[in-house]
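Of the protein chains in this complex, all but one are displayed in their positions.
Just so it is clear, A, B, C, D and E label the chains in written order, and each chain counts residues from 1 on its own.
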């Protein structure tokens, strides 16, 4: 099977790191295709960056062919809902993937993310997913995203310090790393702190493989129904949902999806 | 004061209707400027349309000058978080405006929106805002957004029927109309059903006026901190957050906003 | 329009301060009438004082004439439910007003109130209103209500200290001042701490003006139905709900209200 | 021991019925003293009646002597918080009593009360107590309180009909009767419907006896601290909290209680 | 009446202490029969011990005769659901008993239990019972269960230290002792800390007496329906639910119970 892993920011070095982590976690029969948008923000740090990464993310999804499942490799699960609307293939966000996996290993977990401004969006996601009660606290190590790539950064130490506090003060039994750029740190941190430390990229790859193997698809009844056919204007015209509007999904007309799968 | 009311879809007729409702509700000293994006979806029906309306919405906000507060006139509160990041002027979504106002008049309310596919996004917003416990049920009248504008549509009757069910079956004490395009129906429906019926556009205008009058501004500490300076690539380059990154908002570097206020 | 601002305690100096704050916030066409009960507690500090302030509050409401909306100027929103039953004009509590306004400016807020004994009532209100998830913490500055009026009090410093802790430890992005007697402190504290600091009196005035301007009224269906006609005995006889009981509000007999509006 | 059962409305016939039920449930060593206020509403149907019953309720409590525990015999638990402030003897509301007892017998229960207008207050209490998740639904049989006393009323049949619906539609495993005036119906309804049917009056008596027997008292730390000494004005002067303010309960000065125990 | 108090661990000394506490709290007409299983763990510290204590607990219940109510004297309320299925007599866990009683005396309480590993199970119970919002925090004094019995143990001091922290840091207004083996400490700790300190054993005895006195029984509709008749194999054969399966409890066939009451 082929899984498209989309890094929704435009930093190719980060896409490479994510792709390598994903490939290392994939089963032998799985091909990982790691891409990033042609346009948009080089890193996603807060709501504003998020908004401008979604069109590029959707564009990357629409361009791909022969994909069995999609992974969105930003811990905010940026654009997850929109992406689910245009395909019935599974679409997994790395944030949700890590949260769900953590609950299978521990009664409560804490999240360690990059910057304080990203904390509210993660908390909102936890509440929406229903898992807020399982998360003791979302912590910020105060590390900008691209510093994770920088030589000589103290990012690793800051993250490790927050993990120590999470175990001691939050009574966290497991740790979720709150940024795709931390994918390479999980194993060392788990050994250092003797609790499970989860990276969302590899969790999402395994969940995507699992859903494809089981033949399970995104529901087209309700919020993830195919977009109704209409003409978008201006630069977004090429994203206009196509198709006729006569399929009665959830009691309304709905067009076929525009993606190529 | 000047309030920019942004209809985030591109249908000018709907912008005109929204603008007229807003102007009718505004105080004598308030100037309403109603605009819509130059590009994007002609109506917002679900997560996919939402995603493609946000850049145009932000564009419309950035182009405006001398604005004291912003109203986002889509009931899903599309792009609200992103817009709040680029200004410290108040930004009010019509969904949240109607929800908050309704709780001041009634113990519990129901929402009547257009299509079933819009129900989950509204439910998510209610949960995020904390007001899910005050909402008895989100109902869909099964009316496409643009049918609200159509001559001879049975939209009004369908909405009225759902209101009747909400009062009888949900024990709703007030009704929130779940689409900016219903702004002209509130008064007649309130008289017909003898409960408060709230339209979000006028609620948002009054809340925006109130916050401006009180000198209250969006917090720049936390999730709504100004975006960090970075270069967006491709078609979104002009939206790149500017400024230096040395202001220590919530413990991190943050640039000035890019908007013109 | 005329708004009756009722300070439910009997301390006239506090009524004056509240009235001045309300008048300063009111629009040019709004007349603020600030009153307090003839009888009852001189300050409201906990559940017992609350109970004995409500009859005087209702009395003050019933005596007023030509009122378009009511503001209850105690942060506990004392008597709010009872007051809403006897009029279809809007009735706004200053606690709820500040909470709702704060959520439009910030993801999460903390409350700084006077005495520890007032904390539980405020927490109960937050839970009832549905906004507990938006409030990081209710803090007490350990200042008795009437000390806020005292010359040479360290009240201002204590409140400022708690705000500092709220921003640092609660991750509060905005602050709500938890007592009507703090109405004059909001602006200075906001500048000092660089986050929005909200006083409920002025928030309530603007919300009341807004609802009146929009023609929105308290729902008479459900919990705020007009009281059923009956004879109260003893000193409360003059508060007996009048009217016939044959109007079928929410499936039962309900009398006209006794208030003079 | 002596338990004061206060019916907070002024209808002596209802006090008699409540007193008889309480006495029948009391242990051999327990003396039940059933009283009602000298002044106030003859029945409590909604928030407005509630507010005017509390001073009479407190008056009745203050007049009593040698009381070991108090039961407030209105299902809304009217005045419960205020009453707890003036004594360290246990004070039990019949609503809370029935809710807690029901959870010991069944996974979920429904409430059947009198009028629709009483439903919101009961729902608020359930949320405050934390037991909302255990209550499937609060139903109104649409019976005015004093009709429960009327000869030839169809009240019993209406209540029984609602119980049947609660079992069938709410999946209720137990029923709580939502009015002190239903105290005599519980046993027959339990037999008729083959599920536990709980009356709050007898539940509250047993809980009060239990707490007294165990020597457990109301906490004076926090919300139920003794009222601070101050002079109430006008007709409420006699309720002024006495005592010095130098006891450092929860970090503040607090006076001795005014009650006679 | 006869109440069977089952200590679900096999340590007879602890059973004696629990039985003595129960007997001291019982009314004059109540006979306390304190037993423990013949087989299973000597103390219950975590989920694994819990699982192996339930068959012995059920065995002890089935062997008893002429019992009016059951108390399960482990703070985790081990086996409570299973026990409720085989009798319509009340079955009370000491954990739930203490939680419910505490809410009648204080707005919020903290729990002080033995070991950290027991905290999650207690938190789960609080959430299930609906009382999580009333509990400020579950604290562990880090004392193994059987050390409570040891001469010269510092257990009492550790527990007292945690209570002090709970009052100061959790704003706890009452304390619940989280282990049956602490039954003898409640009174001294309450005096030392001047807040109510509750032991579950005596609370459960009084609740059991109350329910029996009121003739209230466990609902057999829903989750506590009598077990369906079937043959258990191996060592558990003697626990096989007997009876015919033709009684239509909650829409299905259900057999008479196997217990001896």
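As a working rule, a contact is a pair of C-beta atoms (placed from the backbone, for glycine too) under 8 Å apart; a residue touches a chain by one contact, two chains touch by 3 or more.
None of these values were measured; they are calculated from a predicted model.
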Absent-chain contact - pick from E:19, E:56 or E:181: E:56
Residues of chain A in contact with the chain not shown: 25, 27, 90, 92, 96, 100-101, 103-108, 129-134, 167, 171, 173-174, 187, 194-196, 198, 202-203, 206-207, 209-211, 213-224
Chain not shown, touching residues in chain E: 10, 37-43, 45-52, 54-56, 58, 79, 81-82, 84-86, 115-117, 119-121, 124, 127-128, 140, 142, 144, 222-225, 227-228, 230-236, 239, 241, 249-254
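Everything that follows uses one rule, which is that only the chains that are shown with their structure count from here on.
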Which listed pair, B-C, D-E or A-B, duplicates the contacts of C-D in over half of its pairs: A-B
Between chain E and chain B, distance of the C-alpha-averaged centres to the nearest whole Å: 52
For chain A, residues that touch 2 or more chains besides their own: 116, 119-120, 127
